[in-house]
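== subunit A ==
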Amino acid sequence: MALTKVFTRPDSLRDINFHFCPGCHHGTAHRLICEAIDYYGIRERTIGIPGVGCGVFLYNYFDLDVCEAPHGRAPAVATGFKRVLPQNIIFTYQGDGDLGSIGMSEVIHTANRGENITVFFINNSVYGMTGGQMAPTTLLGQRTTTTPYGRDFRTEGYPIRMAEMLAPLEGVAFAARVSLHTPTQVKKARKAVLRALDIQIKNMGFSFVEFLCACPTNWGLSPRQCIEKIDGEMLQSFPLGTYKNRQDS
Partner candidate 1 sequence: MSERQILKGCVALAEGAIAAGYRFYFGYPITPQNDIPEYLSARLPQVGGVFIQAESEVASINMLLGAAAAGARAMTSSSGPGISLMQEGLSYMAGSELPGLVVNITRIGPGLGGIAASQGDYRQATRGGGHGDYHLIVLAPNSVQEMYDLTIKAFYLADKYRNPAMILADAILGQMKEPIFLNPPPLVLPEKPWALTGARGKKAQLIKSLYLADGEMEQHNWHLYEKYRRLEREEVLVETDLQEKMDVLLVSFGSCSRMVQSALDLARSRGIRVGFLRPISLYPFPQQAVREVSREVGKVLVVEMNTGQMWDDVRLSLYPGCRARLLARPGGGIPAPGQILAEIENLVKAGDGIDESVHQA
Partner candidate 2 sequence: MYYDVILSGFGGQGVLLMGDILAQAAMLENRQVTWMPSYGVEMRGGAASCTVVISSKKIGSPLAEEPCGLIAMSKPSLLKFQDKIKSGGLLIVNTSFVEPEMITREDLKKICLPASEISYREVGDYKMANAVLLGAFVSFSRVVTLRRVEEALDVFFREEKQKLLPLMLKALQRGSRYVLEMDGGS
């Protein structure tokens, strides 16, 4: 019996090696977003807006129109795009420094306006590109290059939970936190990505997917140890779940 190819790279993902480190989950997030774009057949009307960080090179991998945004400002840039091109599908792709720190204001107000865009948020609890400094999502006790003694809530505050924070805003139609550390979780993440874009296609409002990801390089762990860290500490600080899923009207 002939074999059928049942799993392959999505068409929207260019055939180019990722620059990401071994075990980094950016590639997985890239793949899931491209799969969803292919699934809905929206590649030719989708515009991606990466923030600054390891994700900025998204344009090398995604075979669609891409516009760079200044650090943290991707939701504002996306707003500009969406208001000019309401028929297009606009998504941002931001890391935890970009979205949770410098760009907190932009994402909250974009969400609160119910801007009909999708924000993909890569939460790996650390600044990747700049060399492992503390992120707003850094776990308590986690050592980073700027919290050499571990993050202490008395001096650095607490890890910030973006999905939970955005979900109650009226403008938000979908907010979920997923993880990419096991195949089962990747499958769940795929559903969240599909639903987020579905929400945008149906003009239902702002959609948000937070991905828990590993940063083996800056965590100083092997990929195998990274899985354990996500499964343990990270899931404790960042519970998975769908925090908002407005029903189709």
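Here is the rule we use: a residue touches a chain if its C-beta (ideal position, glycine included) is under 8 Å from a C-beta of that chain, and two chains touch if they have at least 3 such contacts; residues count from 1.
The candidate set was assembled so that all candidates are chains of the complex that A comes from, given by their letters.
Just so we're clear, the structure is a prediction, and the values are computed from it rather than from any experiment.
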Options 1 or 2: the chain contacting subunit A in this complex: 1
Residue numbers on subunit A that touch candidate 1, as the complex places them: 43-47, 49, 56, 59, 62-70, 73, 76-85, 88, 105-106, 108-109, 113
